Each structure stands twice: as structure tokens, then as C-alpha cells.
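All protein chains but one are shown at their positions in the complex.
Up next, subunit A:
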Amino acid sequence: MMDPSEVEFLAEKELVTIIPNFSHNKFYLISGDIGPFNPGLPVDVPLWLAINMKQRQKCRIQPPEWMNVEFLEAKKQEEKESAVFEAVMNPHFMEMSKLLLTHAADDITNADEVHALIKDLWDIRAAKLRQSVDKL
């Protein structure tokens, strides 16, 4: 029903924090105002903009607080021990991680490990989903 690219499109609306290396006044976007931008000062922008700026080397992206090995290890453990779906850190964590890991891997500490953990988490949840469908 829904294209993966469309899910990604939705995920790109999530806000992430970037650290710009330029200064600029506020942008008056239709979806709301963002900025102002000052070098070195963190500011929240939608993911699509963050990735675009990253590609043009205008900023560093600060990974979301859940995107680190420690937190994900704990999350994975929790998910494993529970029979039901645990609340996730972000409804679009899968797409966000994919986008961030592709475009801004150098801003994420231990990117490979994070990648593996996210995939584990996903697999555990997918297995639960299959199980509950089987029961149905």
C-alpha cells in the first residue's frame, strides 16, 4: 500500500538537531519558521533539510539521543524480554537511522554498531509481528 520511499518522505519531517557552520537569519518556511543559524550553535531542523545541508557541508548533524550504542543495547534487551511491542523511541526510527547512517555516518559514533543494533531491534519486532499474525 505504501511505498518505502513514501515512508521515508514522512520520516524526513522529523526534527533533528544540527550544528551549522554558517550564520543566517530565520527561514520562513510554509511549514513553520526555522533558525536563526549561528556557527556552532545547535538548532532544530527537519531531517530533509539537515541532510541537504550536510551534503553541502554546511553543518554537522547531532544524532538523536537514542542513537547510541548504550541506549540501543538496553532497548534491544527490553524488546527481547517482553512479549509485546515495547514503545519505540521514535515511530520512524528505522527510516531515520537509515537516512542518517547513509548521509551522515561520520557524525555518528560507532556507526557500524548502531547500524547492527537497529537492525536487531527491527528483526525482533518483525518476528513478533509474524508470530501475532500466525496466531490470528
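The rule is simple: a contact is a pair of C-beta atoms (placed from the backbone, for glycine too) under 8 Å apart; a residue touches a chain by one contact, two chains touch by 3 or more; residues count from 1.
Going forward, contacts and distances are computed from a predicted model.
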| item | value |
| --- | --- |
| Candidate names "GATOR complex protein NPRL2", "SRP9 domain-containing protein", "Folliculin-interacting protein 2" or "DNA replication complex GINS protein SLD5"; UniProt protein name, chain not shown | "DNA replication complex GINS protein SLD5" |
| Candidates A:24, A:80 or A:119 - the one touching the absent chain | A:24 |
| Contact residue for the chain not shown (choose from A:52, A:90 or A:110) | A:52 |
| Where the missing chain touches subunit A, by residue | 1-2, 6, 9, 22-25, 27-32, 48-49, 52 |
